[in-house]
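Got a structure for you, written out below as structure tokens; questions coming shortly.
Omission of a single protein chain aside, the complex is shown with its protein chains in their original locations.
Chain lettering (A, B and C) follows the sequence in which the chains are written, and residue indices restart at 1 in each chain.
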Amino acid sequence: MNAQKVKNVGVIGYSGNPYETPIKEIAELCLKLGEELGRRYHVFTGGRDGVMELVSKGVKSVGGFCVGVLPWEGEDSNEYNDVVIKTGLDFQMRSFILVKSVDAVISVGGEIGTAIEILAAYANKKPVILLRGTGGWTDRIADVLIDGKYLDNRKLVEVYQAWSVEEVLEILERISK
Amino acid sequence: MNAQKVKNVGVIGYSGNPYETPIKEIAELCLKLGEELGRRYHVFTGGRDGVMELVSKGVKSVGGFCVGVLPWEGEDSNEYNDVVIKTGLDFQMRSFILVKSVDAVISVGGEIGTAIEILAAYANKKPVILLRGTGGWTDRIADVLIDGKYLDNRKLVEVYQAWSVEEVLEILERISK
Amino acid sequence: MNAQKVKNVGVIGYSGNPYETPIKEIAELCLKLGEELGRRYHVFTGGRDGVMELVSKGVKSVGGFCVGVLPWEGEDSNEYNDVVIKTGLDFQMRSFILVKSVDAVISVGGEIGTAIEILAAYANKKPVILLRGTGGWTDRIADVLIDGKYLDNRKLVEVYQAWSVEEVLEILERISK
Partner (left out) sequence: MNAQKVKNVGVIGYSGNPYETPIKEIAELCLKLGEELGRRYHVFTGGRDGVMELVSKGVKSVGGFCVGVLPWEGEDSNEYNDVVIKTGLDFQMRSFILVKSVDAVISVGGEIGTAIEILAAYANKKPVILLRGTGGWTDRIADVLIDGKYLDNRKLVEVYQAWSVEEVLEILERISK
């Protein structure tokens, strides 16, 4: 871990069976993202299946560290979490604890829950990196950015767009200075 | 109150000083919306200033009933709430209690907090009516609707678009059948 | 409603079937408490069965007003709530919203959930009135009061003991001055 500002990175995205569409199409990307993040940062996810599981698997494959911030009583934790936080909150309310606890958020595809997490990160002034080309709300939200980088007129924090894992890492490094 | 399915209606939108732009430009609309809703439904808002205050003022001007679901300890309640719920939660987390407690949500303008409320309503399967032409996220979200009425591929509930208070009332009546 | 400081009163206590022991033994007391409170205050409860239901039934029998602050999605609301708040939180976390939203709390019997509510009220500086003789934690907590009226050394607010509904009303009136 470098002595840098960004220490804890959250990853959000599609939930669901990782071996079914649309997640299986981005499975390699998620594993790679997990590996690269796992070498550099503590990785926080919502602790469940889908993108969360694949990224965490990647993190653990390189000996990294995963925190899962789970809804309700944490029953559906995947097997890759070093620390499981059981929030007692529903899916969306628990997302706010996830974004508050990290320094930056990376978004991969995703349905309504991911959309709420993108906005929650922005509302909590956490930089969001959209991993473009992964579909869902990660691509959809890019269409409504103000000045190409804000989610409202208050311009609370910047939303970044990356087209590869390498670009995600570059942005993380840049915002850590 | 009719014997209808929709009994409790939430109104979300811009917070801030009601006598400054952009809120003052839609002040008359908010008052009228409050009056019409106040004659038919219990009206729930986030209990604070901006659109919340103007709509609630309208509700009370016709003898209607307002519930304010407030963040933190409820210090910033406007003067029009009959019941004040002090949630102890931050601005956004408390929004989930607001949308869970109503049968439908009407959106008027709004910055990031309103965007989260629109998505929160949809995620909780509550019909959302966008009062178009009021700016902010109410208009912006319309651009990314799937099939013109959904907020993700799960098609959890319909998002409606109205261009006047009359149209809002018609939609509410229609979804109450 | 008098122009008094205490406007909203919370009632906490045993949950469970109101027609079984131990609740059935205090059913008349709960109904009477509800009637008397309903003539004077807005009554807030946890919105479910047991003491909550009996008190709310009493409130409604005199045309009073009930707010139910419910766990999860509010599925188990009793039939006497005028306003139902669906908190999305578990049984105990939702209790904090209940005590924050009222000016004073009356405790009737109760198991662990009631104990947490008594302490939650005190931690939030809300006066608690123990209706003694009703069993459970309402009587048990009386044994560990510091100086007969505090729940910790910070002496945040007073805990009162009443042995009848009349005494409860007197105390409420006294602390409203």
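Just so it is clear, contacts are C-beta pairs under 8 Å (C-beta built on N, C-alpha and C of every residue); 3 or more make two chains touch, one makes a residue touch a chain.
Small disclaimer: the values here were computed from a predicted structure and weren't measured.
Peer 1: Can you work out which residue in C:9, C:66 or C:120 touches the chain that's missing from view?
Peer 2: C:120
Peer 1: Can you work out which residue in A:67, A:104, A:118 or A:131 touches the chain that's missing from view?
Peer 2: In the full complex, the listed residue that touches the missing chain is A:67.
Peer 1: For chain C, which residues touch the unseen chain?
Peer 2: So the residues of chain C touching the missing chain come out as 90-93, 96, 111-113, 115-116, 119-120, 122-123, 136-137, 140-141, 143-144, 151-154, 156.
Peer 1: List the residues of chain B that touch the chain left out of this view.
Peer 2: These residues of chain B touch the chain that is not shown: 88-90, 93.
Peer 1: Since one chain isn't shown, list which residues of chain A touch it in the complete complex.
Peer 2: 42, 67, 69, 73-74, 83-88, 96-97, 100-101
In this section, only the chains that are shown with their structure count from here on.
Peer 1: What's the call on chain B versus chain C, same or different interface residues, using the half cut on shared numbers?
Peer 2: Mostly same residues: over half of the interface numbers shared.
Peer 1: Quick one: chain A and chain C, Cα centre-to-centre, how many Å?
Peer 2: Each chain reduced to its C-alpha mean, chain A and chain C end up 42 Å apart.
Peer 1: Just how far, in Å, is the C-alpha centre of chain B from the one of chain A?
Peer 2: Computed value for the inter-centroid distance: 29 Å.
Peer 1: Provide the C-alpha centroid distance between chain B and chain C, rounded to the nearest whole angstrom.
Peer 2: Centre separation, chain B to chain C: 31 Å.
Peer 1: Using the touch rule from the top of the page, what residues of chain B touch 2 or more other chains?
Peer 2: 96
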